[in-house]
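All remarks here apply to the structure that follows.
Here we show just some of the chains, and they stay where they sit in the whole.
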Amino acid sequence: MLVNCVAYDRGQKLSDIPLSEVRSHLDRRDCFVWVALKDPEPAELAVLQEEFGLHELAIEDAQKGHQRPKIDEYGSSLFIVLHLIEPAGDDLQTGEVAIFVGPQYIVSVRRDAQLGFADVRRRCEQEPELLQHGPAYVLYALMDNIVDRYFPVIDRLTAEIEEIEERIFGGQTTRDQIEALYSLKRKLMTIDHATQPLLEVAGKLHGGRVPPICMGLQDYFRDVYDHLLRLKQSIDNLRDMVTTVISVNLSLITIQENEVTKRLAAYAALVAVPTLIAGVYGMNFTNMPELRWAYGYPVTLAVMAALDIYLVFRFKKAKWM
Amino acid sequence: MLVNCVAYDRGQKLSDIPLSEVRSHLDRRDCFVWVALKDPEPAELAVLQEEFGLHELAIEDAQKGHQRPKIDEYGSSLFIVLHLIEPAGDDLQTGEVAIFVGPQYIVSVRRDAQLGFADVRRRCEQEPELLQHGPAYVLYALMDNIVDRYFPVIDRLTAEIEEIEERIFGGQTTRDQIEALYSLKRKLMTIDHATQPLLEVAGKLHGGRVPPICMGLQDYFRDVYDHLLRLKQSIDNLRDMVTTVISVNLSLITIQENEVTKRLAAYAALVAVPTLIAGVYGMNFTNMPELRWAYGYPVTLAVMAALDIYLVFRFKKAKWM
Amino acid sequence: MLVNCVAYDRGQKLSDIPLSEVRSHLDRRDCFVWVALKDPEPAELAVLQEEFGLHELAIEDAQKGHQRPKIDEYGSSLFIVLHLIEPAGDDLQTGEVAIFVGPQYIVSVRRDAQLGFADVRRRCEQEPELLQHGPAYVLYALMDNIVDRYFPVIDRLTAEIEEIEERIFGGQTTRDQIEALYSLKRKLMTIDHATQPLLEVAGKLHGGRVPPICMGLQDYFRDVYDHLLRLKQSIDNLRDMVTTVISVNLSLITIQENEVTKRLAAYAALVAVPTLIAGVYGMNFTNMPELRWAYGYPVTLAVMAALDIYLVFRFKKAKWM
Amino acid sequence: MLVNCVAYDRGQKLSDIPLSEVRSHLDRRDCFVWVALKDPEPAELAVLQEEFGLHELAIEDAQKGHQRPKIDEYGSSLFIVLHLIEPAGDDLQTGEVAIFVGPQYIVSVRRDAQLGFADVRRRCEQEPELLQHGPAYVLYALMDNIVDRYFPVIDRLTAEIEEIEERIFGGQTTRDQIEALYSLKRKLMTIDHATQPLLEVAGKLHGGRVPPICMGLQDYFRDVYDHLLRLKQSIDNLRDMVTTVISVNLSLITIQENEVTKRLAAYAALVAVPTLIAGVYGMNFTNMPELRWAYGYPVTLAVMAALDIYLVFRFKKAKWM
């Protein structure tokens, strides 16, 4: 589905144009065209391939989707894939943007993602002095926007692990926490797969042999790169925390087991000791003087109770109960 | 066993030819020969070595098999080994393809694999404009085909681990799951050994000093490289999941142990408390008024039952039963 | 908030100047200006951007804060971010300094940190022969000071782990130690995030292509780099110790469990054996000669006691009690 | 001990010569000398040092032994150390070969190894067209032979781990398996130490700046390198399997513990329930009608048995027995 197709001249919006007029604008030197598609049909991509002379393998990738984030150079044009991570209930949903950038065009193809880039376009159009850098600036604006969308996801995962920690140290070392940790680990992988390869992409755009159409914007792409490094650090942290929490949890489970064993032993003693005494006075010896004492029975009961009270006191002191 | 031997001129199939006519076709500049063998005899390889002037060490490797995936340059020709992973019952079976590529020939030697490359040949012959790139394009088509065959294997292993997860979180932390995880880990190794070294192979064919006969096809080999990177990521994920699941499983086993201990303790209490009471009234004191009460016995039984009901209630509340 | 703004000529302090006079000093070749801000308002940063021609992206980073430590070159000027780690109760608090360095100015912007750099300024002014190296020397002095502040933090964490070790080997393998280890791990991450990326920063200032304004001071920046390497080693150590202590702790918990089980078993035996004997003499056989012996009862009690004494002796020997 | 000293001319064996005649052969341009020693005396090495002008540090290494595999260039000559791994009972025994290679000589010094290189010499002499490449070809032949000797060691270790796996999954999670795994890990280290540094050695001989005397034989050394990569992969695999098996074993031990606990609980219940009933009918209430029933006793015994049979049935169903 075509979302937008707009021509710009020296950073100023000219007008929305139909795809068929694209070619006439490409003839004007200072002009570039910015096309946005969403879940496009093969036919739409075929038109774009024709108009902008896009490489067959890049079109194929944009069509099939399920690419990892990457940057491919085809002659003087670039093909870039990024992931869009959006929350979906308790889970994360991965969408994809494929971006074709040439000297006079930029085409973004969005898949499986709710949120579009209308915002980015609006902001770009408000700063024509920056937009006149051409399609590469739009590429920067899109990447910056997409990378900024990862931060709240990280914040959410951080909140999740903190809740889990709290529950675990609060004594709830149950199955549920383990499942939550496991699911968290999965989500970390999702976001890691979106950002990790992007580092390489952003790296290629600001250091070493920079593609010609991105020349002059290295400082901007380095800024994106810095954000990605921050993300990477946060993700590595979270990953490390999850591993630690899993092992901490195992220790706590074992400690809990220990405590349960001690508690059980304490209660068992409270029953076993009086049982022994009862057993003794259940013996059938003819000559057991206590049996004939007037207060033998209540005294025995009192001794049983006293022993149990003493045991409770001892066990409490030893923190077994 | 010779499967095919076909001569091509500018991407067009000329005809099936016997091995003995190969040399005459090599004399024509735009012509190349595509030979496919399956589990060949030493004699067949000797003929090929003779006809195409293949290097002795390469022939030896193709003969012996059990190579790791690799690329060797011998002057202007290439020798490439790839693994073929095919499901075999519950397990995976590793086959091997050795490919010799020269300016005017490509020879594929398949071993221990069911599925051949008839498909690749058919598709290549349908696109003569691509096939006229020569043997290097055939090499790309073969590699692309082989790499695409790895994806369903990965999907299968992903399904396996998801089943195991489900069973484990469903409470089945038994020996069987552990064996399944262990066997999964083995299969991951198999596929990892097939793909990991291929990254280096594909890397050499599209970046840095590209072998001359692959010049002009770098974009295609980069595409294979991208697919391999995706595979690598999936494999790394699975590997990581297996490790996590093993440790999650250990935690769950320990939790289960804890629960069993608590349940046992609860049931033990249900028996021990009435036993104590019975012991008390089994004592032989002369002066135990309850013993002579008319309803002493049924009241005692009732007290026993009441205590047990109370305990059941408490244990249920504490989730011990 | 503006803390200081001082002009220097050949390393000699000229005078405190208002921000508005900065420009006039920048016209004199041997003069440079050193500005210190604390939690500045956007307006203050805007003035600085205007006066020194700072890059928009750098100003944005200094404004927003929450950057990772980094170095960015903008033309002939540098933008550097460092973390300040200060103890806050039992935890660590991360502040930030952003430093802009140009040929004739250095601006430090401090955020969320108690301790300022008055000290550094004082020391620099006492050594005019070094200060005449210009803003790059001030940069060195600031970095050196900040890096030196990390060492006591490390010492504190080292003391913490040693306390935990002692408690654990002293038999206290409780929840508290695990929480302490976990919190220690978090603090290690905080300090690691402050120092790890600084290595790269310091590396860029003394090796390879050194930024022109730092030329001639490489030996000094290498010294900072050496300190960072030492920090890194200490952090890696602590991290390794924490991991080992967690696993040691798990072993000790399991050993303790073992000991508890043995102790319980020992005590259980002390009760169970006399209970069995009592049971035997509670049997109602008509013909049980012992029952009628005059000393049957006391002898039985004595046997019970003797058996228990023997058991205690055996258990003590086997270290079960 | 001198094993052999033979002079070759253009790949053809001339004759066995005494060490004293070496120098006269070195004067003839197409001639080279191949010397093999075994556990030599210092005096023998001194003669060789004299004759061939070997470097003092290399001689010292060959004399002392216990070197790690390595390659050192001394001017135009090479000094190479390799490990020889031979089975010794249940363990592995590490021997050493030090090889000196110059333009006209090759000296191999073997230590602590049973198996010599007579085989290699025989095969080389049968292929004079290859042997005329000179000492570097002999070096290749020796390295190829030594590397090929590692494969059966790997096969043996693979068989060992498979046996251990089988025993562990067969329920034998005992001390013995753990000791076997531990000893396996040790052997893996031994073979890893022999092969890991060899990768670097073989790498230096076929890629980058190849030592002049090995020029023209790169394809052969790359073949050795490929074999070493295969070994490395196998070793990494085995190492990974050992780690996994250790952790799998721990899980199985814990599962077994769980099963033992359940089994114990089941048997305890079979005793405790009848004991409770016996206790009830051991009470001394005057008014317990059952006690006076004619069949009270046998019915009670029957109820006890019936309850136990029911419990056995329940426990069997829940897989506790």
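Letters A, B, C and D mark the chains in the order given here, with residues in each chain numbered from 1 onward.
Here is the rule we go by: contacts are C-beta pairs under 8 Å (C-beta built on N, C-alpha and C of every residue); 3 or more make two chains touch, one makes a residue touch a chain.
As the structure is a computational prediction, the values presented were derived from the model and not from experiment.
**Q** Could you work out how many identical chains the complete complex has, if 4 are displayed?
**A** 5
We take it that only the chains that are shown with their structure count from here on.
**Q** Show me the overlap between the contact partners of chain A and those of chain D.
**A** B
**Q** Since chain B and chain C are copies of the same chain sequence, what is the angle of the rotation superposing the Cα atoms of one on the other, rounded to the nearest 5°?
**A** Rotation angle, to the nearest 5: 145 degrees.
**Q** CA centre of chain B versus CA centre of chain D: separation in Å?
**A** 26
**Q** On a C-alpha centroid basis, what's the spacing between chain C and chain D, in Å?
**A** 41
**Q** Among the residues of chain D, pick out those that touch two or more other chains and give their numbers.
**A** 282
**Q** Based on the touch definition given at the start, go ahead and assign the chain network to line, ring, star, complete or other.
**A** line
**Q** Which chains touch which?
**A** Those chain pairs which touch are A-B, A-C, B-D.
**Q** Tell me, which parts of chain B touch chain A in their complex?
**A** 165, 169, 219-220, 222-223, 226, 229-230, 233, 237, 240, 244-245, 247-248, 250-252, 254-255, 257-258, 261-262, 265, 268-269, 272-273, 275-276, 279-280, 282-288
**Q** Which positions of chain C touch chain A when the two form their complex?
**A** For chain C paired with chain A, touching residues are 55, 57, 61, 67-68, 70, 72, 74, 173-175, 178-179, 181-182, 185-186, 189, 193, 197, 246-247, 249-250, 253-254, 256-257, 260-261, 264, 267-268, 271-272, 274-275, 278-279, 281-284, 288, 290-297, 300-301.
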